[in-house]
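Note that this complex is displayed minus one protein chain, with the remaining chains in position.
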Amino acid sequence: MQIGMVGLGKMGGNMAERLRRGGHDVVGYDRDPAVSDVSSLKELVERLQAPRAVWVMVPAGAPTQATVEELGGLLSDGDIVIDGGNSHYLDDQKHAAQLGERGVGFVDCGVSGGVWGLQNGYALMVGGADNDVQRLMPVFETLKPEDGGFVHAGAVGAGHFAKMVHNGIEYGMMQAFAEGWELLEASDVVTDVAGAFSSWRHGTVIRSWLLDLLVRALDDDPELADLRGYAEDSGEGRWTVQAAVDHAVPLPVITAALYARFASRQDDSPAMKVVAALRNQFGGHAVTSKEGQTGKGADAPGADVVPPVETDR
Amino acid sequence: MQIGMVGLGKMGGNMAERLRRGGHDVVGYDRDPAVSDVSSLKELVERLQAPRAVWVMVPAGAPTQATVEELGGLLSDGDIVIDGGNSHYLDDQKHAAQLGERGVGFVDCGVSGGVWGLQNGYALMVGGADNDVQRLMPVFETLKPEDGGFVHAGAVGAGHFAKMVHNGIEYGMMQAFAEGWELLEASDVVTDVAGAFSSWRHGTVIRSWLLDLLVRALDDDPELADLRGYAEDSGEGRWTVQAAVDHAVPLPVITAALYARFASRQDDSPAMKVVAALRNQFGGHAVTSKEGQTGKGADAPGADVVPPVETDR
Amino acid sequence: MQIGMVGLGKMGGNMAERLRRGGHDVVGYDRDPAVSDVSSLKELVERLQAPRAVWVMVPAGAPTQATVEELGGLLSDGDIVIDGGNSHYLDDQKHAAQLGERGVGFVDCGVSGGVWGLQNGYALMVGGADNDVQRLMPVFETLKPEDGGFVHAGAVGAGHFAKMVHNGIEYGMMQAFAEGWELLEASDVVTDVAGAFSSWRHGTVIRSWLLDLLVRALDDDPELADLRGYAEDSGEGRWTVQAAVDHAVPLPVITAALYARFASRQDDSPAMKVVAALRNQFGGHAVTSKEGQTGKGADAPGADVVPPVETDR
Partner (left out) sequence: MQIGMVGLGKMGGNMAERLRRGGHDVVGYDRDPAVSDVSSLKELVERLQAPRAVWVMVPAGAPTQATVEELGGLLSDGDIVIDGGNSHYLDDQKHAAQLGERGVGFVDCGVSGGVWGLQNGYALMVGGADNDVQRLMPVFETLKPEDGGFVHAGAVGAGHFAKMVHNGIEYGMMQAFAEGWELLEASDVVTDVAGAFSSWRHGTVIRSWLLDLLVRALDDDPELADLRGYAEDSGEGRWTVQAAVDHAVPLPVITAALYARFASRQDDSPAMKVVAALRNQFGGHAVTSKEGQTGKGADAPGADVVPPVETDR
């Protein structure tokens, strides 16, 4: 089928290519004229025959917002916009409402796959109305891996919500491996830590693609000596925790994994300064309250304190 | 090679069978005479030619302890005991010392594999002296999966330590999937939760054997309606956390996973009774301190308290 | 000074009374005509002399929103609205902007104190412009406890932000006591648990008003036998965690306390159903993948799985 692709970067460009290889008629637009088939969104829309389908593959947030709004002014009743970026599911719902006022459909699609997606296909998590998703199935069929990797997860927002939760689970799994590695390294009991991880790839409960990746990393650098213990977090981990709090769902593992990333980016922990300060106060040096010193504090909280000499006293 | 196998239950029996299929000469002993080749440990030892190798495959704790001790009295200089159960690594070190006094070697081996191990092999994590492990390699080669699944992780204790950490990682991974599922179910955004999990088996970062298992469970019971949210914990999860505390290693994810299991087994949370009690105290009914009532408490902590009407005041 | 008070419930009514006792001229409005001095917000505004000050003491969310909007239409340049409810700090900033368009000032005030506030004063955390806060100081001076309990924490929103963090800290402290109690009860080592808590009120590091409250609760019911382990959470605990995630601040303790409340309200943990399901899958019963059954799955993930007989294998 015919489809417009907005954003021809590493992801969008490869996806356009995979669609073309699959026999689809792709018209691509990018700010970079060197890779763009058309000079503007307006021209893109003009080049497509109604009912149109336009796949937006630009960064989440303001760029996606601006693109959706501009497309909203150009498209017509019966057209569809697909947001394949990493948008928040509540933004999807907002975008769907905005476009819906003009009769334009909206489908959100969480995409996983990266550089190998061109060859092997992209995992797709899709949200939207049944008829919209149905109409786009030829595109999804071409993009997805041969043996699975596709779900129509629900109404608008469900695709990005599912992708968001996928990433939350990913955080927890990564941290589980990370903690296991740290414990093995910290003890002197297991002397071939990299070998243990490597052996776990076969016959164990924890075998997984993440383990495969970790073994590759350890093959290159068995002590991870070239790496700093520093990790960024994508917005989706944060959104997972915030969605959980909104829904009163306890996520201790996923949240702990997110917080470990936050902490990894601090040179020094502000919170632990407070703990250190309190331990200093325990230390037996003068902790007389100011009220006490001026003599008016006989009943002031703290005036009769019994500070320990040592922390644990 | 020739090997004695003590404990011919589901694990030990199948392992003996796999070894026999691999051409080894296995003499088995079990308390159940119906499956046992010999009538006692003493007879087992007599049937084996020195230098002997005896694989102990009985429950951890007292049974393993008793078996190792009895074998210690029967075996001779140059023999080897292998503990393939789930013993604590510190017990391994104790057992090795006990046997070592008589010149008997000791190797610990964490085993993963279950019912399919007979057919596909068992993942083996081994601790012990190089020459002991070397001598047993024919056995390990036969037991392990074809393409990997074996590590000589270090000295005595290293095998069970590695297995223990494997299980800790497993806890964290399981909980990560569990939390993702709960969040998806709690929100009304994703309506095909089982479909989302199924789609993740292909092309995503979180694909893994545990995900495969979960998808199978959801195939049978998409809402897990037949299950209670109740989970036992094996000793190894607890040992992982305790080893981490001993080594000052923070394990937030693995510990959270363990605690979630603890909590799942409580009908009512004792801790949350305290939180409820405090919230009741906040509630504005009489919270006068006893000292205050007797008139002697003007400066007692709490006598001048300002209790909020509502919890969050 | 003259001040309008909107909302004469338990909090607002007592605050109005404390202000009157302090010599202020309070005009109160409530939906309940039995306690209201005026019949409408319009009449309230008419009764006040410009520049007016109107303290809003109604539930956060829609009621506060509606009150602020209606006041915005009635008040004039130079008037001030104070929001003493439990609003989110971002709503404060929105309300301040809305009112600011008409020249009306806005001050937010987090209030702690409850039923004893009438007698002992209310802890006040205030956000707003210096001149607005300055003009309201006579009111704050009367409301606050004699010896402290007031802070001008920053610009608009700072008062409710400070109150929100106060409540987050409160969650963590309550949970710390709760966990200590549970551990003491679970072990059979300490047989006088209530006595231990009571003894801690004097001379220890953890003495605090919360401990005083807990001891009172244990005086009434030493085993807390009459209570369920069930705790609601106010919005402010959730907001604290969400603000932390927004700012990339790790809050492991406060978040754990919030999650413990979430979990306390679940009859059964959905997440632990997944853990139970996975443990069942480990159990050695048929785990053949569907692909495997149809014969096409020799290389499918899961087809060569090695399921353990028991959980920890």
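Structural remarks
Labels A, B and C are assigned to the chains in the order they are written; within every chain, residues are numbered from 1.
Definition applied: a residue touches a chain if its C-beta (ideal position, glycine included) is under 8 Å from a C-beta of that chain, and two chains touch if they have at least 3 such contacts.
Just so it is clear, the structure is predicted and the values come from calculations on it, not from any experiment.
Residues touching the missing chain, restricted to chain C, are 89, 112-113, 117, 120-125, 127, 144-145, 147-155, 157-158, 161-162, 165-173, 175-177, 179-180, 182-184, 186-187, 189-192, 195-196, 198-211, 240, 243-244, 247-254, 256-257, 259-260, 298-299, 301 (touch as defined at the top).
Within chain A, the residues in touch with the undisplayed chain are 10-11, 86, 111-117, 120-123, 145, 167, 174-175, 177-179, 181-182, 185-186, 201, 207, 209-210, 212-214, 216-219, 221, 224, 227-232, 234-236, 252, 260-261, 263-264, 266, 268-282, 284, 287, 289-290, 301-302, 304-313.
Mapped onto chain B, the footprint of the missing chain covers residues 147, 203-205, 233, 238, 241-242, 245-246, 248-252, 255-256, 258-260, 262-263, 265, 271, 282, 300, 306, 308.
The definition used in the following text is that only the chains that are shown with their structure count from here on.
The fewest steps needed to get from chain A to chain C, moving only between touching chains, is 1. The greatest centre-to-centre distance from chain B, using averaged C-alpha positions, is reached by C. Central chain by Cα centroid: A, whose mean Cα position is closest to the mean of all protein Cα atoms. Taking each chain's centre as the average of its CA atoms, chain A and chain C sit 29 Å apart. Measuring from the averaged C-alpha position of chain A to that of chain B gives a distance of 31 Å. One inter-chain figure worth recording: chain B and chain C are separated by 40 Å, centre to centre, where each centre is the mean of the chain's CA atoms. In chain A, 147, 203-205, 248-252, 256, 259-260 are the positions where the chain touches two or more neighbouring chains simultaneously.
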